[in-house]
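Complex shown without one protein chain; remaining protein chains in place.
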Amino acid sequence: MSHQDVLRAAGLTDGEITGGTLAVRSPIDGAEVARVTETAPADMPAVIARAQDAFRAWRTVPAPRRGELVRLLGEELRAAKDELGAVVTLEAGKIVSEGLGEVQEMIDICDFATGLSRQLYGLTIASERPGHRMMETWHPMGPCGVITAFNFPVAVWSWNTALALVCGDPVIWKPSEKTPLTAMACMKIFDRALARFGDAPEGLVQLVVGGPEIGEALVDAPEIPIISATGSTRMGGIVGPRVAARWGRPILELGGNNAMIVAPSADLEMAVRAIVFSAVGTAGQRCTSLRRLIVHSSIKDDLVAKLVKAYDSLPVGDPRADGTLIGPLIDQASGDRMQSMLEQARSEGGTVHGGGAAGGVSGGTYVKPAIVEMPAQTETVRTETFAPILYVMGYETFDEAMALHNGVPQGLSSCIFTMNMREAETFLSAAGSDCGIANVNIGPSGAEIGGAFGGEKETGGGRESGSDAWKGYMRRQTNTINYSAELPLAQGVKFDI
Amino acid sequence: MSHQDVLRAAGLTDGEITGGTLAVRSPIDGAEVARVTETAPADMPAVIARAQDAFRAWRTVPAPRRGELVRLLGEELRAAKDELGAVVTLEAGKIVSEGLGEVQEMIDICDFATGLSRQLYGLTIASERPGHRMMETWHPMGPCGVITAFNFPVAVWSWNTALALVCGDPVIWKPSEKTPLTAMACMKIFDRALARFGDAPEGLVQLVVGGPEIGEALVDAPEIPIISATGSTRMGGIVGPRVAARWGRPILELGGNNAMIVAPSADLEMAVRAIVFSAVGTAGQRCTSLRRLIVHSSIKDDLVAKLVKAYDSLPVGDPRADGTLIGPLIDQASGDRMQSMLEQARSEGGTVHGGGAAGGVSGGTYVKPAIVEMPAQTETVRTETFAPILYVMGYETFDEAMALHNGVPQGLSSCIFTMNMREAETFLSAAGSDCGIANVNIGPSGAEIGGAFGGEKETGGGRESGSDAWKGYMRRQTNTINYSAELPLAQGVKFDI
Amino acid sequence: MSHQDVLRAAGLTDGEITGGTLAVRSPIDGAEVARVTETAPADMPAVIARAQDAFRAWRTVPAPRRGELVRLLGEELRAAKDELGAVVTLEAGKIVSEGLGEVQEMIDICDFATGLSRQLYGLTIASERPGHRMMETWHPMGPCGVITAFNFPVAVWSWNTALALVCGDPVIWKPSEKTPLTAMACMKIFDRALARFGDAPEGLVQLVVGGPEIGEALVDAPEIPIISATGSTRMGGIVGPRVAARWGRPILELGGNNAMIVAPSADLEMAVRAIVFSAVGTAGQRCTSLRRLIVHSSIKDDLVAKLVKAYDSLPVGDPRADGTLIGPLIDQASGDRMQSMLEQARSEGGTVHGGGAAGGVSGGTYVKPAIVEMPAQTETVRTETFAPILYVMGYETFDEAMALHNGVPQGLSSCIFTMNMREAETFLSAAGSDCGIANVNIGPSGAEIGGAFGGEKETGGGRESGSDAWKGYMRRQTNTINYSAELPLAQGVKFDI
Partner (left out) sequence: MSHQDVLRAAGLTDGEITGGTLAVRSPIDGAEVARVTETAPADMPAVIARAQDAFRAWRTVPAPRRGELVRLLGEELRAAKDELGAVVTLEAGKIVSEGLGEVQEMIDICDFATGLSRQLYGLTIASERPGHRMMETWHPMGPCGVITAFNFPVAVWSWNTALALVCGDPVIWKPSEKTPLTAMACMKIFDRALARFGDAPEGLVQLVVGGPEIGEALVDAPEIPIISATGSTRMGGIVGPRVAARWGRPILELGGNNAMIVAPSADLEMAVRAIVFSAVGTAGQRCTSLRRLIVHSSIKDDLVAKLVKAYDSLPVGDPRADGTLIGPLIDQASGDRMQSMLEQARSEGGTVHGGGAAGGVSGGTYVKPAIVEMPAQTETVRTETFAPILYVMGYETFDEAMALHNGVPQGLSSCIFTMNMREAETFLSAAGSDCGIANVNIGPSGAEIGGAFGGEKETGGGRESGSDAWKGYMRRQTNTINYSAELPLAQGVKFDI
């Protein structure tokens, strides 16, 4: 299927993919796939006003009814799974299984959010005053700006949107400039759900396409109380304070520099498989990709040898082809950054295995994933590079391993491979991993939607997806109702007039 | 008792209240009460380092044991209630009952936090993968900077500290420059609890005294992940983005512009009492003070007449005296601001009742509380003035009342007086009050500690005290534990090497 | 459509509806609709053993995967809504809208349970011992016997089954002897879901058809830890102790004697509509049907007059016909009981309006609903009669109304109509309604699936459907994990060997 056929199968019309100002290239072959129309900055006030209007209507629609829209979205996603997955592959370069997995994640969150729509639990609370009742309710917050990155071009949107919709919040979506097509394909699916639903307010979910100016319009709009932004720490470091400055609520999902500790008792065969998947899956371009390996000295050489061998056999190439496990990097700039970081690592004493150019489709940036044995946790190691580089360091004591583990500015995901329950539990304890996600005997990547997703430190502190992450999309209200004819004051204060 | 005797009774030594650089005056009579030593900005790094060290020890102390320290603090507060209350009266000018009420609130939160210390509940969560277990745990976060305001010189500290300690976080407290003595008296009490407790790490709770430079050192310290700041919207508007910029977590409790809607069916006698207490209590210097009255036209004249009459009989004066209901403003500047706002209100068409100077102790700023009938919700009404001014506006329809109610930038507390269940429920609904606190048939002020305290919009979005506000002092970690010998990927992704 | 065509449309084969020993009659016309095969008591041990085997397999299937089966069930129910609704109408005599509503309730609970399948939340809990972790997990409990009544021939099964399946428990379903066909039609739908699901263990949901002997086999089987039984208080009074005697867990949903208080401030027009629907809907054969009306004396005559008038115009007749609001009673015995109770009420001083025979389809038992003005809450009033009888009593004071309200042995559902917030809140308070369900300004009947459903006193105390009712289908386990090398005892006990 040609690139254009993929887009057509996903419902995009020729008019939508031609004639615009934003050129979209496929990382598969670097070819220009489409030219799409950008949202004019001057149109943003109208977009925002539409979202506000939609909010006033949507917030009073009962949550289970709002959930019905999300349920329908799930149904439509099930029906269009292959077509949408193909666009993910086309535009983000993911292998087919990962493209489908991303859509599956969207479906899962829709199911979860549908159930949630009959919950959104607040609390009833014992009051200290006779004839008084206390409770806590969660109300819709307002429109939610969702800024997504190229590497999960649709799943992150769905995490935010499924929850926001159920919580009563309209959405304005600004996808990465590199992946507007996936977003457009997604909106087609959403529109079908909307049509079946019937009476949703206009402008409930709006797509805006374009560059920083568009994003900034959202970030600075006081009418958009929630900004959920996924991307680099650099971006988040700008967005967070700006949203805070206008009294908004940022939900930040930023960089990770995720590590695995491999203890002497680890099931090495399992560890190798987990490492390879989490380090090279999505060509190392997941925010939860494994980037650092902290291995007990007694097994380090053995493990590295096994990994180097496994890496050698990994099929790099066209992500659409059966059997490919590593597709292209998103673009040539990304490949250049990878080389430059490998160079830097070498200069710091690192030994690099792999990392060179790989075959693949002409025009795309295909690389062999790299394993880099490092003498210490240098600045290079402490930096997140969005490419398949895995730094390996040795350790002697568990405390040393934990210190290396936590010794980076990011705090997203983490894991340990060990059969020893004391090590496993310590890793999960208050003195263990400082990340938002900490796993035992599975890699750092591939979270289930039932848990809250997000991280600490420079990862930004936001939480999305499961558990009570939905509270990030609502406002909490504490209520006291006096149904007595008395007016007692709290804390026994006396004030008799 | 002389001012100094009050301080001595609270355990402050002459050495502590003399010889320093920070002059402290009592609003009762404007007299200089003490000169206390300020923390040198150059000492802040050491203070912060001590907090970090304390954190590393405290986080692994079991939470119920941490709770024992807070329980002991509660016991010591019970024992020193009168003495501490007297310092509150001396330094903040509160009437005796309110000073004691503030200490009672401290005691209540200690009891609550003690119980919490055996909870700090996370979740166990159903996993989609066989042989996997998921859970969510809450871990200590790190040192917590607590910046408090003059009007609740100790309660706000205790809300934060009781929770922070139980949650495993050391505290650095920067009180208002106007109320260092209450803070010092408080630390004496805490030290007694600490002595009984036995083996807490040094530097668990530290007091720093001084001005903006000290506060900024906390706000900008990456080693202090949590900054809880109570005060003006202006202050919070600076603190929030600065904390965000260095990846910290702000908990902001800023200004309120709290309103009451009085519906035709209201129990007017109750409403009058509620209005008077919440508008003039603490001389209108609570963040939850009632500032705006939105009254149905049919009862407005009657209600205003009743209020004017009630105001006339309110005893203003020495807060230490029996029967006094309104003590002094915090200082002359505050009194000047009040006059200037009243002037501005007049120029906008307002009719002012009361508001002039009152007797009281010479040297203090004593004012008669003011009722101002306004033709509309002007900019003056939309501004929080920390003084006993109550703006009154009329309404015809409930929708109009709600629009007036929500038509201000602040979002702390709110209430309605009505006997009509439809109005009451609508006020509490998604389309009702946009505040963090919304009450029925009680005033906006005087929250119980069992509910989460805080507000939306320019109030800053922070939550303290009850419900799950404790989560603000901890970090959440999502855990997946694989105890199988398989390595399935989430979302059914296939990646076989 | 003939009766048989309705059954065929629902997928029942001629073989299934003929040749058996259990004659099934339609309340519409009293005609024998089918003769179905009964489960032999001697087969029960094998049925139970199959459920046990299924349990051992199903409990380790991840809950979200179990949820997928329930999601598919929801999809199949959506597809077969009309056909299944028609069987409900045929066999239980419900009007079309109610038959469909019952299926909708099944669909809703499937959606809810699907979301739940990624939750089933237990707690992580702060431990008092260093190096220890505490948590609470919920595990599958074992096979669940579900005994349902004729009046909700499928919804009650679905409440139990959707939750039980997600919770990891197989189900053995014994429907009322009066409604086996609906159950059989339901199993057809379930089988389609099962086929799409793929690899569920055999015997996951089993249907057993027959009389008391079959039910007793379930009630007395120690291998069936949970018995959920819906029906009369008489039945529950036998089942509860028997299940308890063999260490099982009963979930009882028994009789209601549901009342409405109508206060002077009530919106009478709304009240009339609510009363009529909840008193005569399903011909008064809901467990939540309104049976007692407690009306303030000042409005009693007016309200009764309005009701009598409304009752007069209610279309009684063929439940399949457009416009019918009241279908037949389940059988002639039920009609006889109704007449006998009306007679008894008359003898106690009651004034009966309506209650006589109505037209309708020949062979069915069609009655006019009755309003009975009673001088006091007599034994007759205190008895639940499963027919459209509404007893009306007057009251003077609110306390008197509450005393009447709570003065019956049953405790299922209840409501008040009032505009007065004090009355509404008091009704919901600790001193108010003693029922499991208490509503304001809606009738006692027609609960949403998001709340827990069930009642107190002789209603049996069970809870089903929403909130945390799922915990009734699981066992709770409290875990402490020591990952330290020490062995401290709780409560500081010393025991040094």
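Labels A, B and C are assigned to the chains in the order they are written; within every chain, residues are numbered from 1.
Methods note: a residue touches a chain if its C-beta (ideal position, glycine included) is under 8 Å from a C-beta of that chain, and two chains touch if they have at least 3 such contacts.
Worth saying up front: this structure is predicted, and the values here are computed from it rather than measured.
S.K.: Which shown chains does the chain we cannot see touch?
M.R.: Computed over the complete complex, the missing chain touches A, B, C.
S.K.: Which of these touches the unseen chain: C:Ser297, C:Ser362 or C:Thr478?
M.R.: The single option touching the absent chain is C:Thr478.
S.K.: Which is it among C:Thr37, C:Gln104 or C:Ser232 that touches the chain not included here?
M.R.: C:Gln104
S.K.: On chain C, what residues meet the omitted chain?
M.R.: 59-60, 97-98, 100-102, 104-105, 108, 123, 125-129, 132, 134, 136-137, 139-140, 168, 237, 240-242, 244-245, 247, 249-250, 267, 270, 273-274, 276-277, 281, 310, 313-314, 325, 424, 428-431, 433-442, 446-453, 456-458, 460-461, 463, 466-467, 475-483, 485, 487, 489-495, 497
S.K.: So that we can see where the missing chain sits, which residues of chain B does it touch?
M.R.: Those residues of chain B that touch the unshown chain are 64, 67, 71, 108, 111-119, 133, 421-422, 424-426, 428-429, 448-450, 466, 481, 483-485.
S.K.: Can you list, in ascending order, the chain A residues touching the missing chain?
M.R.: Per the touch rule, chain A residues meeting the hidden chain are 60-65, 117-130, 132-133, 135-138, 418-422, 424, 440-441.
Note that in this section only the chains that are shown with their structure count from here on.
S.K.: If I average the CA coordinates per chain, which chain comes out farthest from chain B?
M.R.: C
S.K.: Averaged over CA atoms, how far is the centre of chain A from the centre of chain C? Could you give it in whole Å?
M.R.: Whole-Å distance between the two chain centres: 42.
S.K.: Take the average of all CA coordinates in chain A, do the same for chain B, and state the distance between these two points in whole angstrom.
M.R.: Roughly 35 Å, centre to centre.
S.K.: Calculate how many whole Å lie between the centre of chain B and the centre of chain C, each centre taken as the average of the chain's C-alpha atoms.
M.R.: 48
S.K.: Among the residues of chain B, pick out those that touch two or more other chains and give their numbers.
M.R.: Residues 60, 123, 125-129, 132, 136-137, 424, 440-441 of chain B touch two or more partner chains.
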